[in-house]
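Complex shown without one protein chain; remaining protein chains in place.
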């Protein structure tokens, strides 16, 4: 069923450039690599006002193998910043879940900074749709 | 009658329809997307079902003559009638209606007798409780009563949830079998809200059945009706259940899924260790399994037209071989199970008079399926334009809704088979040309996104009063062009507001008369339906 809703689903990505800046700032000179970090989010958001996102970083979380922080960015929101998690050895594992707002279909990006300064990145496209119809 | 002659010519008999060389000891029976059709129906399969990206031209995205050629089916045969839209009207007159849960009951009883009931698992893929006048009136009590008598071992769901969380919970609590939903979570604390999987002992084997409800239920249907439940594909959860089930000794792992075919095909290639996916939602009927790695993907059609039988040979804790048959339920060939027939009569009795009330007559074939159009939707769109005084009308691309042959009466029953639902309000609102385009783009991406995980199933929203061109291979936002008002030939202007009428909005608080009242009132003034071929959508595929 088509809903008479008024939000924009256009492809304009307001924060793409700012996202690039935020990535560079978080990485602090390191080049983000793939691997170690997994971002989990629904393929299609049930409700753009509250989209569950989880991150998990492969790490022993002790000694030198430690994740210091993970930041979440959204390149299609008015501002890219979503949140930053800080972990410690007492976290036991570098995993966290929260819920975020998504203004439109866009990539959500997660970056992890390790104790040795290396940075890992994962991203996932989350679709925000009008809804309706079905089989 | 005619069917008897035709059936005899083709050598159709109940024994022949059920005949199959058994394999191993274990048998899975799968029925799905019944959409509350207790009685035999006509159901025309789609003539247009386009696949995109890696699934282009692969089943189930094969229709008509191509389908006949792919599966080596002779035109004009019972299989051609059951599985395609080719020559549908004349074959329907020859072979008659299909389905009927009393016939399904006969088939299940005979297979249980043949194989031994301890060796058979009967699994219902969901979309069982919605889609008829009586299901609507009884809030699914008729379907629950009838399905309980079939004694399934488990089910999952989709349209079930549109009865609202309270009603669904009440019905599920009283089911004598499992309602499985691995992917349904409590939205507040993100904890499993349903039983995810269950172990069965059948045919001397331990069989784990994981249930997967329709992942996009809160998007395709009104979320506010079950706002405490969150869904999603949650592939990683399925993988975990598979490994848990194997660790618990499962020799066979079955995914009872309402994901839709393309989603399940992708999932089969990504999650290890599933032996059989019994798929639903997209209403495809395939005479052979699609094999992905070592996973069988079984598509069992809709509306009670088919029942799938999958025999599995299990040895050394693993599946070693299989046999499969998609059994078409020819209602004039398969005997009615007398107890089930009586039960169906009983649940329908209070409504028989209203069900049979004639609203009009059709001179054209009325059907729903097809990626872009269906004649039943053409009727709905015409009724919406006229009765709601609109310039443009929209009818959702549902895949349920049975067919009527030329000359058939349009009764309350047949009308409701095409529109019975819990949010039927026919709205009328002003929408800009830009918004209308955005809606079409949005739905088109749900259908033609190259990644199946981003598809919702269903078909393109049907449009009355307006034509357009769609290039399905373009990216999101640029598939739709040339939107034109049919009445004047004028281009739809982005900034102008248009009066748009539609039905089945997922928004809470939508106002308007129920769609069945709109169509009934249209038929009262236009009692004979004759539809011209609909060429208003130009498809570039």
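Just so it is clear, A and B label the chains in written order, and each chain counts residues from 1 on its own.
By definition in this document, contacts are C-beta pairs under 8 Å (C-beta built on N, C-alpha and C of every residue); 3 or more make two chains touch, one makes a residue touch a chain.
Here is the rule we go by: contacts and distances are computed from a predicted model.
Visitor: According to its UniProt entry, is the unseen chain "cysteine desulfurase", "Thiosulfate oxidation carrier complex protein SoxZ", "Nitrogen fixation protein NifU" or "ABC transporter permease"?
Guide: Missing chain, UniProt protein name: "Thiosulfate oxidation carrier complex protein SoxZ".
Visitor: Which of these touches the unseen chain: A:33, A:65 or A:89?
Guide: In the complete complex, the chain left out is touched by residue A:89.
Visitor: I need the residue numbers on chain A that touch the omitted chain, in ascending order.
Guide: On the chain A side, contact with the omitted chain comes from 49-51, 54, 61, 74, 77-79, 81-93, 95-101.
Visitor: For chain B, which residues lie in contact with the unshown chain of the complex?
Guide: Answer for chain B: residues 188-190 touch the chain left out.
The definition used in the following text is that only the chains that are shown with their structure count from here on.
Visitor: Return the distance between the CA-based centres of chain A and chain B, expressed in whole Å.
Guide: 35
Visitor: Could you list, by residue number, the parts of chain A that touch chain B in their complex?
Guide: Going by the criterion above, the answer is residues 1-6, 8-11, 40, 42-47, 52, 97, 105, 125, 127, 129-135.
Visitor: Which residues of chain B touch chain A in their complex?
Guide: Those residues of chain B that touch chain A are 33, 127, 158-159, 190, 214, 216, 218-221, 223, 230-233, 236, 260, 281-283, 394, 396-400, 423, 427, 429, 431, 435, 438-439, 441-443, 445-446, 449, 451, 453-454, 456-459, 461, 476-477, 500, 502-507, 510.
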